[in-house]
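Removed: one protein chain of the complex. Kept in place: all other protein chains.
Coming up: chain A.
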Amino acid sequence: MINQLSWKVGGQQGEGIESTGEIFSIALNRLGYYLYGYRHFSSRIKGGHTNNKIRVSTTQVRSISDDLDILVAFDQETIDLNYKELHDKGVIIADAKFSPIKSEDTEAKMYAVPFTDLATELGTSLMKNMVAVGATCAVLNLDISVFEEVVQEIFGKKGQQVVDKNMEAVKAGFDFMKENLGDTAELMELEKADGKQRLFMIGNDAIALGALAGGCRFMAAYPITPASEIMEYLIAKLPPLGGAVIQTEDEIAAVTMAIGANYGGVRALTASAGPGLSLKMEAIGLSGITETPLVIVDTQRGGPSTGMPTKQEQSDLMAMIYGTHGEIPKIVLAPSTVQEAFYDTAEAFNLAEEYQCPVIVLSDLQLSLGKQTVEPLEFDQIEIRRGKLLTGELPEVENKGYFKRYEVTEDGISPRVIPGMKNGIHHVTGVEHDETGKPSESAANRKAQMDKRFRKIENIKFNTPVYKNAPHEESDILIVGFNSTRGAIEEAVGRLEKDGLKVNHAQVRLIHPFPTEELLPLVKSAKKIVVVENNATGQLANIMKMNVGHAEKIQKLLKYDGNPFLPQEIYTNCKELF
């Protein structure tokens, strides 16, 4: 019996690889297993190798595994590119149609299963992925009835006959594999899961759902990988709430339209990836100086320029903190799990209105597109707080005096009204302005307004600025990361602890303003600090050195080849320090 395994299905893009993985994982999720799926794909629609690696476990997993138990191959390229990941007792299940060949330098067993032929016999070769699912079940000794419900849901619209045929295909694969399996079966039998119903979603789903729950009723966006799912989800879900999504002509229109809508009084969102964020920068400054709430999602991918659009990277950090010319108050959040992506996005709308500034929800490709099992989301944790937005009647203004929208206050936050309110007229401009919004170049006013704006974020209240798993008062190593590296770090920590090292882990969730006070005790009490990040220059490490100090202790563990960290890489790196 095993309590976790790693399964990968690969073939040509556009061949149904994704749906094979989807059906497999939805069914296992319903049995109560924890899943983690990560797709390898390219910037093209048809053709090119693609694969979907899915981890199945009886406990929470948030990382790709170091090795592979089962490889399902629809073509020879899949075997050639991926067999090295298989451990000695791994299994290759390949379509007999292409006469699969296994390299001699692997001990893994290979089974040629006639995916295509069995499917064709049943009516259409399209069902070869269902045959592959069935064959996998035989290796895991899973009852194929778990797929009945899923197949019904996916193919039900096409009629009962299609449903039946697909189930027959699953059974055909299962039966064939059972007969030919030999002694492998015992090795791969999965421990039973707890049967609890949990969610299975990508980070972008959670971001979009979090936006809805957080009161977002308008979105303006431009399609881009890996952010588009957020827009697509809201296109489906906003209209039933009376809201709308506009697919704009470009990224600049998207962000400025969102600014217009927020100024107009609606919670509005825009989302993009690095190239889009570069285009939005001037407007982010407008939001900053006009103190217009704005929530922007940045799903980081390989940069710069077009870079590696379908690959993991965390290289937008500095740009998100400092981007836009001039200086503005800004909040940057970096959820590290799908759950956090939900709660943080909802909270971003509160922060944007409370602090009247742009709030960037930073994600990365692995978090945005990696599909993971999520514990039930607690709706009653979601609050709607609108800060100093005035809603009642306003006092009469005399002599066409303007409402003091930019009143200099102790906490820097000024009362806010939205257009349409009687007695609330004021001017809003990206030009430096006085308390009523009228342009002013006076030195005293400039200083007063700049100071006021920056006072706003001196005491940001954010629930968990740093996720900490820090059981040790004095640690050998403190590992620090942000966004999706959390899963790989957690597994590495487990292994290092087993080896007797004292390891604390901190995942920074509030990137800016930097939570120095939260981190400092952990930094001080660590012998060594390893900052793990998917970029080439160590941006988080540099920000830590700048804010927290202790530069001599801080080491960078960097990966910028487009792939997420594996637990083993972090483990090995930390081990080498001792």
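Everything below uses one rule, namely that contacts are C-beta pairs under 8 Å (C-beta built on N, C-alpha and C of every residue); 3 or more make two chains touch, one makes a residue touch a chain; residues count from 1.
Definition applied: contacts and distances are computed from a predicted model.
The unshown chain of the complex is recorded in UniProt as "2-oxoacid:ferredoxin oxidoreductase subunit beta", chosen from "Peptide/nickel transport system ATP-binding protein", "2-oxoacid:ferredoxin oxidoreductase subunit beta", "3-isopropylmalate dehydratase" or "Sugar ABC transporter permease". Within the whole complex, the absent chain has one touching residue among A:51, A:166 or A:256, and that is A:256.
If you put the hidden chain back, the residue from A:33, A:176 or A:218 that touches it is A:218. Summary of contacts with the chain left out: across A:286, A:320 or A:511, the touching residue is A:286.
Checked against the full complex, the candidates A:81, A:244, A:318 or A:470 give a single residue touching the omitted chain, namely A:244.
Between the chain not shown and the residues A:8, A:30 or A:311, the one that touches is A:30. Among the residues A:2, A:421 or A:460, only A:421 touches the chain that is left out of the figure.
Of the residues in chain A, those that touch the hidden partner chain are 29-30, 197-201, 205, 209, 212-215, 217-218, 220, 237-244, 246, 248-250, 252-254, 256-268, 282-283, 285-286, 290, 374, 376-377, 379, 384, 399-400, 402, 418-431, 438-439.
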